[in-house]
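Here you go, one structure.
Of the protein chains in this complex, all but one are displayed in their positions.
Chain naming follows the written order as A and B, and within any one chain the residues start at number 1.
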Amino acid sequence: MIELLQQVVNGLSTGCVYAALALAISVIYQGAGILNFAQGEMATVAAYSAWSLDALGWPMWAALPVVFAGAAVLGAVIERLLVRPVEGASVLALVTVSTALLLGINGLVTVLWGTDPHSLAGPFGTKALSAGEVTVTSQQLGGAATVLVVMAAVGLFFRFSDVGLRMKAVSQNADSAVLLGIRPGRMRAAGWALAAVVGAVAGFVAAPATGVNPEMMQTPLLMAFAAAALGGFGSRVGAVVGGLALGVLTALAARYIPGLNGDLALSVPFGVIFLVLLLRPHGLFSRGSAVRA
Amino acid sequence: MTTMATIPRAKALAWAAMAVVAIVAPYVVDDYQVFQLARLTTTAMAVASLVLLTGWSGQVSAGHGAFFGVGAYAAAILIVKAGLPWPVAVVLATLVSFLAGLLAGLPALRIRGISLALITLVLAVLLPPLVVRFDGLTGGSTGMPLPPVRTPAGIQLSGAQFFYLVTLAVLAAVLVLLATVCRGRTGRSLAALRDQPVMAATAGVPTAKLSLLVFGASGAIAGLGGALNALAIQSVVPDSYTFTVSLALLTGAVVGGIRSWAGALIGAVFVVYLPQVISDSVGDSLASHWTQVVYAVLLLLVLYLAPQGLAGLGTRLAAVRIPGARLTSTTPRRQS
Partner (left out) sequence: MSGALLVADLRAWYGKVEVLHGVGLTAEAGEIVALVGPNGAGKTTFLRGISRTVHTTGRILVDGTDVDRLDAPAVARLGVGHVPQGRGTFPELSVGENLRLGSLARGRRFRAERGADLDRLLETFPILREFLSRPAGALSGGQQQMLALARALLGRPTWLLVDEPSLGLAPSTTLDLFRMFDVLRSDWGLTILLAEQNARLSLEVADRAVVLSTGRVTFQGSAAEVAASPQLRAAYLGKEAAA
C-alpha cells in the first residue's frame, strides 16, 4: 500500500512535466491546428539556456525570466517566420513544418551545446520530506507547485484576459474575428509564445531529474502527446488531467507490469494514443466539434 | 500537340538514360560504391512507399522507418534463426511488413490528418526499444550480422554487383507496378480519398478498405526495401531504425516530390548520400546533427518554394523551356 502510494506520488511528479508539455501542445493545436512535434525540443533549448546562464554564474532568479522571455520570443518568431506561410495548408504541409522543426532544433541543440550531458540543480533543493512512509523531495514538490501555478495562470489568462479571449475567438472563427478588429496572425504568434513559455517551464522542472541533454524531452514529449490525445488535442483541461494520469499510469505500469520498465515505458503512451484515437478520436474531455482533422 | 507529347517523351528518355546508367554503374565503380548504390535502391523503395501512402492517398506517415525496420528484422530473423534462404526470407518479410502496415492502418479508419502522423511517429519511436527488449530474437542493442549474399554459380559478378542488380530489378518492378496501379482506376480512387474523402465514400469508393490496403501495401514495400537493405549492409542494429530515419524518409519523399516516382529516387539520393557529404565536410562527431539541420532547411525550402518537390521543379523547368507548354505537372492537382 505504501509502495503503491509512493509510486502514485512519483507518477504525479513526473506527470506534472507531461501535463505542462501537453498543455503547451494543446494551446498551439487550438490556435493553429498543428501538432508541434518540436515542443519538446523547444523546451530543451530553454533548459540548455538556463544551464548556460547558470554556468556563467547567473543566479537562478535572474536567469529564469530571461530564459522564459527568450522562449516566448523563439515561439513567436517560429510561428511568424516558419509556420505562417503554411497556415491553412494541407496536413502534409503542417506535418512537414513540424518535422522540420523537430529535426532542425534537435540538430542545432547538439551543434550548439554538444552531446555531453549536463546537470542543472533545481532551485528547490533535494531535501526529502516524509509524510508517513511516503517520501517526496523538495524538488518534486517545488516542481509540482511551479507547474500548477503556471497552469492556473494559463487558465486564468484564457478565462479573463482580453488577449486570451481574442486567441480563443481566432481559434474558433478567424474570419469572424477580423470583423471585431482582431489580427489572427498576432494571436497565433502569441499562442506559440505562450506555449513555448509553458513548455520551457516543463523543461526547467524536468531538468533536475533528467539532466540537460539533447534527448531529455523525448520521453516527456511522447507522454505529452499521449496526454493531449487522451484529453482531446484541443482541450487544455484534458491535456493537464491526461498528463497527470499518464504519469501515474506509467509509474505503476513500470512497477507492476513485468517488462514495462526502462525504454519500454514508452509503450504505455503509445498504447494510450492508439486506443484513444481508435476508440474516441476526440479525446475524453473534448467536444467533437472542437477537434480539427 | 507537339508540346504535349514532348514532355512525356523527354521523361521516357530520362528514365531510359537513368536505367542505362544504373545497369552499367556496377561494372564501372568499385565494390564500395556498388554497396552504396544498393543502399540507394533499397532506400528508394521505402521512399516510394511513402509517395504511395502520403502523396497518393493523402495519409501522412511520419514513422515509415518502422516498416523499413520490421522488414529488415523479419528477414534477418528468418535467415539467421530459421535458416531460410534469403529470397524466401525477403518474401516472408514483405508479408510480415504488409501485416504490420495493415495494423498501423487501423487508426486511419477513424482518424486522418496530423493525428495519424503522430501515431505513425510514435510507432517509429517504439521500434528500437521493442527490438532491444526481445534480444533473444533480435540480438538486442548490438544487433545481428547477416551472411553476405553469394553470387549464384555460373554468373561472373562479385557478390556486391550481383546483389545490387537484384535490388535494382526489384526496385524497377516496384516502381512499374506502383506507376501502373496509380495511373488507373485505383489511382483515381486514391486521389478521391485524398482530396475528398467524404465525397469519395458517397461516390462508392470503398474508403475504409482502400485506406487499409494502401497502408498495408505501403508497409509491404517499405519492408521489402528494409529487408533488402539489411542484406546489403549485412547487419541489423536498432540504431539503424530510430525515428530520425523515419523523418529522413519523409524528408526524402517531400524533397524529391511527394507525388512523383522519380522524386522517390531523388529523395533516396538525399537520404543515402547527404549524411556522407556532410560527414566529409564537418567531421563524424556532429555529422548526424548537421544532417538533421540540413534536412530541416531543405524541407522548409521545398515546402515554401517548390511544393511539388525537386522532381516537380524539374518538370516545371522543362515545361518552361518549351514555348507555349502549359502542362506543368503530371500529377493531379490538389483540389481545395
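What we mean here is this: a residue touches a chain if its C-beta (ideal position, glycine included) is under 8 Å from a C-beta of that chain, and two chains touch if they have at least 3 such contacts.
All figures in this text were calculated on a predicted structure; none of them were measured in a lab.
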| item | value |
| --- | --- |
| Omitted chain's touching partners, listed by label | A |
| Touching the absent chain when the full complex is considered, from A:His118, A:Lys168, A:Arg255 or A:Arg280 | A:Lys168 |
| Residue among A:Ala63, A:Ala76 or A:Ile182 touching the omitted chain | A:Ile182 |
| Touching residues (missing chain, whole complex) on subunit A | 162, 165-166, 168-169, 172-173, 175-183, 287, 289-290 |
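Criterion: only the chains that are shown with their structure count from here on.
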| item | value |
| --- | --- |
| Sites on subunit A touched by subunit B in the complex | 33-35, 37, 82, 85-86, 90-108, 110-111, 115, 218, 222, 225-226, 229, 233, 259, 262-264, 266-267, 269-270, 273-274, 277-278, 281, 292-293 |
| Touching residues (chain side subunit B, partner subunit A) in the complex | 54, 58, 60, 62, 106-107, 110-115, 117-119, 121-123, 125-126, 128-130, 132-133, 244, 247, 250-251, 254, 258, 285-286, 288-293, 295-297, 299-300, 303-304, 307, 334 |
